[in-house]
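Below is one structure, written out as structure tokens, with a few remarks after it.
Missing here: one protein chain of the complex. Every other protein chain is in place.
Which chain is which? They are A, B and C, in the order written, and residues in each are numbered from 1.
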Amino acid sequence: MGSPMKIRAAVKDGITEVKILMGHAMETGLRKDAAGALVPAWFITEVTAKHQGKVVLEAQFGTAVSKDPYLVFRFKGGAKGEKVSVSWLDNKGDTRSDEVEITEKV
Amino acid sequence: MKKIALLVMAMSSTIAFAANKDAALDAKALTVIQRDFRDKGIAKVDRVKQDQVQALCTQYRDHPPHALQDKLEKEQLAAVKYPADGKLMGDWKAGEKLAQSGRGLTWTDKEGDVVGGNCYNCHQLSPKEIAYGTIGPSLLHFGKMRGNTPDMQKYVYGRIYNAKAFNLCTNMPRFGHVGALTESQIKDLVALLLDPESLVNKE
Amino acid sequence: MVNLERRQALKTGGALGLWGVFASLGLMPSFAHAEWNKTLFSAKSMNEALDLIGAVLPETSGDIQLNVPEIAENGAVVPISVSSSLPNATQIMVFVDKNPNVLAANFNLPAGTETFVTTRVKMGQTATVIVLVKADGKLYRAAKEVKVTQGGCGG
Partner (left out) sequence: MYTRIILTLALAIPCLAIAGDDKSAEEIAKYREMVSDGNPAELDEMRGEELWKTAAGTKKASLEKCDLGKGAGVVKGVYAELPRYFADTKRVQDLESRLLTCMTTLQGIPEADITSKPFSTNNYKSDIEGLVAYVVGQSKGMKMAVSLKHPKEKEAYEIGKRIFFYRAGPYDFSCATCHSENGRRIRLQDLPNLTTNIGAQRAYTTWPAYRVSQGLFRSFQWRINDCFRQQRFPEPVFGSELTVALTLFLAANANDAVYDGPAIKR
């Protein structure tokens, strides 16, 4: 199971902004280790975000997304206390899901 | 009269006290430095031992007394080894590649790795490279402004070989003196600065 | 291929213990909508990627705002922000034309999700970031060059 995500979701004027930090190596498969051997590719392939169970974003990543991926997006709606959940899946089959409550943006 | 004498005495005693305290702290700092480093990779603890130049520049915060500075600069200059074949200019393209590399001699480098020139870390050289440092002066158009007479070539070779022979407490390393760069590498760097075809001397 | 097999297992409610735990917690991730397109993510050039999408490179559009730094201090993290006023946008694709695999990320935007995304990508060298936005079934483009510079002491 991957390491916990840091998710923030804040609503303002009817728009919820979601900021997600995912802890992941995002190995390209092209990098060599100190001994000169290729480090196998290991990266998040899919990210899904839901608001109260409804999908609000689907992302697919390639190896070019930076280590410890960061993602920001916005959707219409959302209210204080409602839930935003985020899940990712990587190419080794590892996965992680976390959720937060929406706060009001000041 | 008496008052002044007293004052002078008081002042000098303060200074003497400060100097004593400083000396004690200097000694303690040196003990700490000599004790608290460990060998790592190619970087061994003997590297923290200072030679005369390093000790003097540390002691005087890079502004040593003139007489001492002159004496040591002369010694450093006398130790510069110029190429036996008399040729001082190599291949500027190889020099540019070398100038770009900041590698070499750290504990993450390996024995026998090619040491880089580290030039762009501190100097502007080619107008094409925007990622240049400013610890040293800009060397843009170096040869274009100064020509490449034999004297100029000798000066540049010597300066890269041992910058301390020209300015004792300069920040610039003594690349040839300590054996970081080879004779042919230094020649390539001389060419980078002085060859009219070098990028350094183009618009 | 392993990936495909595993996905099959997922779809059929595969028996992996981990997934059972998730399901029981009500945290079962759902990735059923869009498949990770291995072929497209392996494309080595913009032309190859466009062929796979079945499109020609669209004209650049003033209706897409692509915010990238002109100079990146480090190619490992190049921040990218895309937004667009194009109506009915459903997809944002981010490419880096000189990367070994040109497609960096794809975003599917359900109705109600703004045409806006910020993320970070790796760039091996100075290259052009190309963004394609699909709106009303049509592709639009924005592109900007990012210079990747040599870092610190170079070591």
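A few notes on this one:
As a working rule, contacts are C-beta pairs under 8 Å (C-beta built on N, C-alpha and C of every residue); 3 or more make two chains touch, one makes a residue touch a chain.
Owing to the predicted nature of the structure, the values given are computational and were not obtained by experimental measurement.
The undisplayed chain touches these shown chains across the complete complex, A, B, C.
Touch with the chain omitted from the figure is made, among B:Q69, B:N121, B:Q185 or B:S198, by B:N121. Between the chain not shown and the residues B:W92, B:Y132 or B:Y157, the one that touches is B:Y132. Within the whole complex, the absent chain has one touching residue among B:R38, B:H66 or B:K128, and that is B:R38.
Residues of chain A in contact with the chain left out of this view: 3-4, 6, 8, 19, 21, 23, 25, 33, 39, 66-68, 70, 72. Looking at chain B, the residues touching the absent chain are 25-26, 28-30, 32-33, 35-40, 43-45, 47-50, 53-54, 57-58, 61, 102, 105-108, 120-122, 130-135, 164, 171, 173-174, 178, 180.
The set of chain C residues touching the chain not shown comprises 67, 69-74, 76-77, 79, 81, 118, 120, 149-155.
Following the convention adopted for this analysis, only the chains that are shown with their structure count from here on.
Taking the mean of the C-alpha atoms as each chain's centre, chain A and chain C sit 13 Å apart.
For this pair, chain A with chain B, the centres built from the Cα atoms lie 48 Å apart.
In chain C, no residue touches at least two other chains. Per the touch definition, chain A reaches chain C in the complex via residues 1, 15, 26, 28, 30, 45-46, 48, 50, 54-67, 69-77, 85, 87-89, 91, 93, 95, 97, 99.
Within the complex formed with chain A, the chain C residues making contact are 3, 6, 16, 18, 22, 27, 29-31, 33-34, 36-37, 41, 76-78, 81, 96, 99-101, 103-110, 112-114, 116-123.
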